[in-house]
Every structure is written in C-alpha cells, then in structure tokens.
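Shown here: the complex without one of its protein chains, the others still in place.
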Amino acid sequence: MMAKLIGKRITRNEDPRLLTGQALFVDDVELPGMLHAAFLRSEYAHARLKGIDLSAALERPGVVAAFTAEDMGDDWSPGPPLVIPPPTIEDVEFYTRTQVPLVKDKVRHAGEPLAIVIAESRYIAEDALDDIVVDLEPLDVVTNIERALDPDSPLVHDDLESNIAAHLVQEKGDYAAIREGADKVIKRRIVIERGAAGAMENRGIVASWDIKQQQLTVWDTTQSPIPIRNGLASMFGLSEYQVRVIAPFVGGAFGPKIMMFYPEEVLLTWSTLKMGSPIKWIEDRRENFYATTQERGQVHEVELALTSDGRILGLRDDFLHDTGAYDPYGLTIPLNTQCHVLGPYEIPNFSSDLKVVFTNKTLTTPVRGAGRPQGVYVIERMLDIAARELGIDRVEIRKRNYLPNDVFPYDNVIIDQAFESFIIDSGDYLPAMEKALEMISYEKFTQEEQPKLREEGRRVGIGVVSFIETTGVGPYEGARVTIESSGKISVATGVGTQGQGHFTSFAQIVAERLGVDVRDVHLVTGDTAQFHWGTGTFASRGAVVAANAVNAAALIVRGKVLELASEALETPEEELEIEDGVVRVAKIPTRYISLGDLAQRSNPLRGAVEPGTEPGLEGTAYFGPKYGATAFGTHAMIVEVDPETMIVEIKRYIIVEDCGTILNPLIVEGQLHGGVALGIGNSFYEKLVFDDNGQLLNASFADYLIPTAAEIPTIEIAHQVTPSPLNPLGSKGVGEAGAIPVPALFAQAVENALDVEGLEILESPLSPQRLFELFHGEEKDA
Amino acid sequence: MRIEGEHVFSGSREDVWAMVRDPEVLAKLLPGTTKLNQLSESEYEGEINLRIGPILGSFSGRIFVEDEVPPESCTLKAEGEGRAGFFKGSGTVHLTEQDDGTLMVYEGDIQIGGKLASIGQRLIDMTSKTMIRQGMKGLDAALEERKAEAAD
Amino acid sequence: MKPAPFEYIAPTTVEEALGHLTEHGYDAKVLAGGQSLIPMMNFRLAQPAVLVDLNKLAELSFIRSDKDGELRIGAMTRHYQVEHDDLVAEHAPLIHEAMPKIATPQIRSRGTFGGSIAHADPAAELTAICVALDGRFRCLSERGERWVPAKEFFLGMFTSALEPDEILVEIAIPPRAPRTGWALEEAVRRAIDFALVGVSAVVTLDAQDRCERARLVFLSVGDGPVETVKATEMLVGKEITPDLIRAAAEAVTAELDPSADIHASVKYRLHLARVLARRALEKAFARAAAPGTQAA
Partner (left out) sequence: MSKAMDVTVTVNGEVYQKTIEPRLLLSDFIRHELNLSGTHVGCEQGVCGACTILFDGMPVRSCLMLAVQADGHEIRTVEDLGTMENLHPLQEAFQETHALQCGFCTSGFLMSILPVLEETTDLSEEDLKRALEGNLCRCTGYQHIRDAVQLAAEKMSSGGES
C-alpha cells in the first residue's frame, strides 16, 4: 500500500540548513578576486542628461572601473519586453517602452541608474559615487496618473504623443443595453495607492565570466533563472550551455524578483564579460525603494447596475493603471484586475475601458496579488454600497449573486493574463461563506454583541468578503526524477524557490510515488545547469504547474521500477508494492529488491541499452495547464476603532480557503498567514508617498511601515477542497490568496465600526490620518 | 511643503528692502551661507552649509528675484543641489509700512529632493522653520546695526 | 549604504575624550550607543571627520540615588539597564514606564540614556520626560563643568546646548514629591514607531486633594520637547474634576505649533494632543490620589 504523503503536515526538509545559517543566499557568494559594484542613481525623477564626468571617481584608490551608457556603445539598448500584450484582444493600443541599463538621454524616474562604479569593496565604490560629476537639467515631473493624461502634461516618453502606455476595452454581454432597465445604478470613484513588496532580502547579483572555461555563472535573486539564462545568452551572443544562472536560497520575492531584465542584471553581466573578474552587487534598502518594481496604483470609475432585490445585471469599470516609467510587463496586472472585478459572481454584462499610464515613478510589475486585490476591492465595495442602498444584508446580496456550483467550467468571455478567455475551472462559493459566518459567529455578533458594545460608545465592526484567485497559469514547467545507484532520489525542476517549501511539498509527491522517506528526496530548484527548461515561480503556480510535472516524472520512474522489478522478482507488476525504499512481492514480503539495486541493474556495464530503451531509472516530464485553475474563499474580520485617535485594532481574523487538493497543510497555512499580513500592511500601514517632484518621501523601513508581530492578529483557518479538473493532482495555487481580499475586508469592517451616516471608504490604503479626515468629514490634507 | 509667516522689523520699508537686496545681509539672512555673490540685477549664486545636529548638507545654488515692485514686494525663487539632495523653492515677500515698523509677510513653497527627502522627511519641515526664525533674527540684527551706524 | 571614512578614537578616560573634542571641535562627533548616529552615517547624511567613541568610559555608566533622594544616571548607561533598575522604578516611575516604549529591545541593548538626550530628537520620549521631571544635565568640557536644566537644554531639531567640546556625563532627576502622579500617553502607528504625538504628565496633589503642581510636556509636536504652561496653570490650586481636566486638555493646542509630515497633518496632531493630554492627566491624577504614592 503506498504511504499517503501528499496532503500530510510534514515539516520541511530545508529548515535545518536555514536555521543553522548553512544556506547560501546571493550575498553569501564569495569568489577569489571578486569586485564590488555600486550605482550612481538620479535624484531627479525627470531630467535631461547633459553629461557625466567619471575622471575623479576613476582616480580614487581601490576603484577598478566605472562605466556610463556611452561606454556600452552598441551593447546599450532598452531591455526586451517580458510580456507582450495579448494578441487575442482586437485593436489593443500598446506602446512598448522598456527599462534601460543606464540612462543615456533622459532620466524617467528617481533612482534610475546613471553610472556604475566597480571597486575593491562596496565601501570604496560608494565613496567614489560622490566623486562623479553629473550635469542634469531638471524637467517638469508628472506623478499623478489622472494629471498625466492632461493634454499639457509633461511626457515621460518624448517619442509618444501622450502618457498612454496602453488602451483597450473588454466587453461581455451588452452593459449599455441593460443599464437603462436597471432598478438601481450605483456610481463611485475608487482610488488605490502604490505599495512595495518589501522582501527582507534586497535584490543581489554576482556575475562571473571565466574566460578560460568560456563559462558565465550568474547568481541572481530571481524568481525565474531559466528565462534570465536565455535572455543573457542571446543578449551577449553566448550559447545557453555557456551560461549558468543560479537562484540559490532567495530571501522572499513576492513578485518584483520575477521582473526581467533589471538594469543591474544586464550591467553586472556586461561588466564581468568586459573585465573578466567576478563582480558582486547587493542592492541596499534605500535602492530597493527606488530600483525594485512596485504595484497597486489604480483609479477606478465604476458603475454597478442591479435589480431592486440585489441581483447584478451588469458592471462597468473604467480605470487607469499606473505603470510608472516603463511597461515591460505588458497588461498582466490590469487584466487580472478586470477578471477579479467579476469575482465569484454571475455578472452577465460587463464593460471595462482600461488605460495604462506612464508616470515619472519606479516601474510597475506584479506584487503579491498582482492586480487581483484591486479588482476584489472594487466589486466588494460596490456590493456593500448596493446592500446599504437597497436595504439588503451585505451577506445576503453576495449569496444572491454567487455563480451556482453547477455552471463550471464557466466562461467569463473577457481575456485574462494567459491571453485566453477567462474560464473558471471549478468553484463552490456558498459553503465557504456559510463556514466563515459560523466561525466568526456573524449572527450573534451583529444581533447581540455589536449593539451592546455600541451603547458603551465602542466602535466595533465586522466585515465579510468573498473572492476568487486565478492561479496556476501556463505556459509550463518540467521536472526530472532519478533513482541513483545509492538508492538516493534526486529531483530537479526549473522554478526558483523563495520560501514556499518546494523542497518538501514536491518531495512528498515523489516520496509517495516511489515509496521512500521524504527526507531521502534531494530536490534542486533554481539552477539552470540542473534543469534546462521552464518558466519560473509567480502567480501562485508552483503547486499546480511544477508539482504536476514532478508528479508525472515520478510516475514514469515508478513505471520503470515496477517493470524492472517484475522481471527481477519474476512477479507480475500488479502483485508488487514499493515501500521503504524496496520493491516487495505483496504476498511474500521477504522477496524484495532495493531501489538502489534496481538502479544499478538499469545501467549495467555491458548490454545496457536495447533499441528504444534508455539507461537508468530516470523520468522527465512537462506539464502545461490548458488554462489557470481558480481558487477562492471567504475572509471575515472583527475590528475596533479608537474613536479619538483613529488607531485600529484587529480583534479576530477568519479565513475559509479553497485551493483544491492541498499538498502540505502546514505550508498552505504559512502562505495564508503571510498573505494576510501583507494584506493588512496594504490596508492600513503601507503606502509609497511620492511628492509632485516624483520624490519618494518614505524610502526607509522607518517610514514605510511593514507590520510587525504586534500588528498581526491570530488567524483562524478552515479549508474547503474543490479539486481542479485541469490537473491530475487537482491542486490550485494559494501563494497570493491571503493578500487578495484584505483591503476590501478592512474597508468594510472599519466603515461598519465607525457607523457614520454617509461615510464611505473608497480608497486604500487607509491610515489613522485618513480615518480622522473621513470621520470629521474633511477633505484630504497635505 | 508650505512656508508662511510674518515678522515686524523696526525700520522703514526702504531700509528693509535695501537690506533684503544686499548680498552681505542676504547671506546673514540664510544661516550657514558661506558664499553669496550677485551675478546680475536679479540673480545671486552661493553656497550654504546646512547643519542639523550630526547632519551636514552643503548645497550650491542660485536665487532669482522676480517681478520686483520695490520697496513693496517681489518673488524669490531658489534652487540648489548637494550630496544630501536638492531643493527648489519659490515664494513671495510683501512689505507694508506700519506705525511700529515694517511688516514682512512671506509665503511660499519649498520642495526638497534626494536623500534628505526620502529619509529626513521629519527633519525638513522643522529645519526650515528654525532656519527662517534664525534668518529673521539675522535681519533684525542687521537692521539694528544699520540704524546704529546711521545714528552715530 | 556604508558609512564614509572617518578617524576613529576610543579614549579610555573622560579627560582623554574631552581633549579630543577640544582639538577637533565641529569636525568630531561623539559615538555613544550609536543607534541614532550610525543609521545617519550609513545613509551618509552624517559624515563626521572624527568619531570619539565613549563606550570604553565605564565610569559614565551608573545608576545611583544620592543622600537627598535625587536619582543620578550616568550618560553612558544603557537603556536596558535603566529599564530593569529598581532604583529607577521607585524614584522615577515615569521613566520606568517609558523605557519599553523606546524603539525595540535590541536598540535598547546598545542605546544610552545620555545619548538619546544629547541627540535631541524631538520625537524621543526621554527629552520630554526629563523636562517634565525637572531633570538637570551635567555637561563637561576641558573648560569645566556646568549643570543645564532640561528645559534649557533642547534648542531645536537635533540641536542641544552642548558645545562642540562638551559631553553630557550625568542626568539628575529630583526626588519625587509625595502625592505625585505621572503618565506617558502616545499615539503610534506600529508599536515600534516614533509617536505621531506623545505627552508626559507629572502632577502633584496637596493634602486637601487640590492640585499643587501640574506639568504637560509634549513630544513629536515641534523641533523639541514643548511644555504647555498656560494649559496646566488653570489646574493649580483647584480640586480636580473630569471637566477641569478636559478644559486643560482642550487648552493645550494654543501653545502648540506642530508641523505636518506624511503620517499626520497639523490638524490631526493638534486633535491627538488634546486627546492624549486628557488621558495623561486623568491617569496622572488618579495615580497621585492613589494611596502609597508617597515620597521614595
């Protein structure tokens, strides 16, 4: 009988290395003769570059080299776009403008790199930055995405007529037609501000060109080593087999470490190829706030058309999406927003005019949630307002609009981030809501506790929201499983790992298929020399795409094991069992052969390969989903607001999550806790504050407030399992689920707590200051 | 960042105006100014060392005087940059004669950029207030001095 | 974010330290706990030419109470020691209550009582508390020694009365009068953050339960600690009632001129000042009236 390991709360294989400081992170790489780089970055957000003089910097003892865009000659070019606009949407207006290795003509955002200095230590390299003389002519700056569309606005890209980066319209049904007949049409404007990922490890790169071996090795805090290897190889005219990209242990990523190509990735590689010595660049925290991508900034003009009993007839969501100075990531984020505005609800008519707008700010690529939180915020807030205006309970209005569980797969018609029409593979929303209401005792709280507390003058509030999460997008991942002659099992796959526990959850699959202990499965991710093909870790796809590739590869090896053992033990395969590292005849347990012996048998010194066979017990497989699997859930929260200071305390937090088959509940719990913590940051603490000059006013952890343990409540979790029909494991992603509904939930709960006639929260994040202004009915201050 | 306030100087409007347009005095007005010279009728160029506790920001920059209506009002524009960042500001100064002297009303806006803006956010607003307070005291002292010279 | 080069001196006696400061003047900076100075050096906002490290001066680290009950704290005493010291808990419960609110445990391991005061950050709890407790600071230079009252020590943002050749060596906190109550109220966004607004209250009741003395000193509302003298004058000689406390709290804003920053506007800071003043006075007067708050 195969020991059931998939779905077990198994502690992690990788923890002992991390806990004892024996895990290699990029900044731990030390190479003989290694030099250190620092970047001179523009303090102006928009300026014409008149000239740079490196002479004084080059004279400083310890400085080995310094380069500007000019020094790169023909090697200088804007990066290739990472994601193109979907060809499947007609007449998409899209202007690709991608980031540059070093500024040549014009600075387009504060922090954009002007020059690189390479020295014997980072200390000396930073000293030399002050020796560089730069002639910058400041230009007018545009940071607000609405003012960026004014005809007389400064232009981020001089070769375009406007700051429009993209414009497209997505339609489902015919909103205009049903709007007139609706009993109630609600119109609101919703503003969502920028946030940062704030991984504890900043970005870092070590690039080393070994001229004698003609081998380029790059350690990079990337989420996708294989596309980086492919890009660097083509950029610098090398074969892919001359380039090895290693994402060792990565200290959290949350999205921005998928972006490609960061200027530093190009420049470190270009410099080591030119100089022949290994070079290390470690981003410091202040650089991270300027040079690492950010996300969330959007402005929505929304209309919701309903019947008098709260049934949604149609939704119109015209919105602007802030892409910052460049748009290498295509339309992924705003397409996610459009899909998640539809959410778990049946919205027959939908229209969305989307404009992506350039501004003089750091460029935008996905941050955990990647456009989904904004979509959920829009629909859940509009439902709350509709409930209030129609006199329907806010839970009731959600229940009335859920897609029933017999409509799946449900085609939402509009195009999603994978360039296909957005199909929800499976779902079962009502029980998740019922469970959440039961866990937070919604009836008892709203009927008994809240009224009593309100009499005592206390402002307590409850919130309940539902959401979906598109996960597990293609194109594909691959994996190789090998039984070595020692009996050890080694697995390799192309995704990178940033704390998601792949070394354990994937090992559980292989261990179950091959009857070994999880601790005996040695797994490698993020090393292009170990596995040549793949995409990367993002969009909550690890547990879907890579896990299914690992599963398929393990089953190939299982087949080979049983076939070889059947011969060796002269017993039909059906009567064999694989357990504890041996293949045993079920009825005669004493007759067995170890996996290691079988591996040796599969690769004898003579006569190993018959025509059409291959040596060894190894299987390689690839998995590409037809389309993404859609997870979902309901979150609920109780908060108390101090009516005098406007400080908010979260009293209870409930999650009911459905991410299909769960590989490891312990790891899923961790993903949900971390997601909610980031969501709480996004709701009340974390906002990137830019002034009109494009200056970031809180580029440090003292003023960009990442929540500590004191701010994050205990989170109660319940699971529901609606397996995905799209993959053998039935799994869906969960990496971003925790972060997606929190801002919408927080706004509803705080609004419910304040309980002020006419006070509507239509923005995120909030802060004590903003609650003070809303509570006292004042306009936004400085 | 908004800057506004007023100050009564004991001296005639003409004296105060002359003071403001005299580079030596203007240098005193901005504490920490190490160099200030007049390039043309309406443009000054100089260097200032801004000391805020352990923080020392040295800036070089320019001051422009525009739409001058002596001795009543003018617009001052200033911009400068240094290692710690850059600043850009503009504001108006109005002088009105009063029985107890001259009332100066100033209001304007200073924008700080670079390192100081992104980390020293708390510093700037407070520092500009302290600097203006010291500046006004410097101008008072210069006025007293000038009045004393005129008297003896 | 690496510091710029500097000349490093680690004197082993106070006299040696004073000699170096006299020699280098403005070019030298004193390194005590380093928890405020080194971040500024890492950002390269502060680039002192000479750093005089006081951490080898063991003689400046002590907590004593002298004969007439005055609490004496050496400038180089770590926050951690002050936080866990019984003498401090007994003589100056306001300090004892404030210590855990200063930054984080790790910062308090190295940060020093005198360093926090000499750094004169208007958001630092100890600046307001020392003014509220009528503390005095002993400043030493080769020219001699002088005691500076706390309310004359803070001159502006990160600017104190210390001359370039002087170091702060000792802090004296007068004995606690009988029937004295205290409180520190703060509004913070995250538990570890600088306060949006904070206020320390020290009040004393006479034998007839009338207010003999009342002081409110605010932090994070200006370029130094700010005492609202008129607001508390209205309490002196009176019997304390909730309405009287509310009136005093409402009156504080007339003496405050806070600035705005990205976390709080002027209006919100003034509102918080009123709210926190009321809460601090309520708590302080309740403690003053409680039996057992006699002199140490």
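Each chain carries a letter (A, B and C) given by its place in the written order, and its residues are counted from 1.
Note that in this section contacts are C-beta pairs under 8 Å (C-beta built on N, C-alpha and C of every residue); 3 or more make two chains touch, one makes a residue touch a chain.
Keep in mind it's a predicted model, so treat the numbers as computed, not measured.
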Check the whole complex and report which displayed chains the hidden chain contacts.
A, C
Looking at A:Q500, A:T630 or A:T661, which makes contact with the chain not pictured?
A:Q500
Residue among A:I226, A:I423, A:V676 or A:A744 that touches the chain left out of view
A:V676
Tell me which of A:L49, A:A199, A:A543 or A:M646 is the one touching the absent chain.
A:A199
For chain A, which residues lie in contact with the unshown chain of the complex?
11-12, 14-25, 27-28, 30, 61, 123, 197-202, 249-252, 254, 284-285, 498-501, 666-667, 669-670, 672-678, 700-702, 706, 708-710, 712, 714-715, 738
Touching the absent chain: which residues on chain C qualify?
1-8, 10, 31, 34-35, 38-39, 42-43, 51, 53, 55, 80, 100, 104-107, 109-110, 191-192
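FYI, only the chains that are shown with their structure count from here on.
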Quick check of your reading of the touch definition: is the inter-chain graph here a line, ring, star, complete or other?
complete
A-B versus A-C: which interface comes out with more C-beta contact pairs?
A-C
With chain centres defined as mean CA positions, report which chain is farthest from chain A.
B
Distance between chain B and chain C based on Cα centroids, please, to the nearest Å.
32
Roughly how far is chain A from chain B, centre to centre by C-alpha average, rounded to an integer in Å?
49
Centre distance in Å when chain A and chain C are each reduced to the mean of their C-alpha atoms:
44
Junction residues of chain A - those touching two or more other chains:
130, 286, 697-698, 702-703, 782
Would you please write down the residue numbers of chain C that are in contact with two or more other chains?
43-44, 194, 260, 262
Interface residues, chain C side, partner chain B - complex
29, 37, 40, 43-48, 119-120, 122-123, 156-159, 194, 222-223, 259-262
Chain C contact footprint on chain A (complex, rising order):
122-123, 126-127, 130, 284-286, 644-645, 647, 685, 689, 697-698, 702-703, 705, 707-708, 710-711, 767-769, 772-773, 778, 781-782
Flag every residue of chain B that touches chain A in the complex, lowest number first.
2, 81, 83, 85-86, 88, 111-115, 117-119, 121
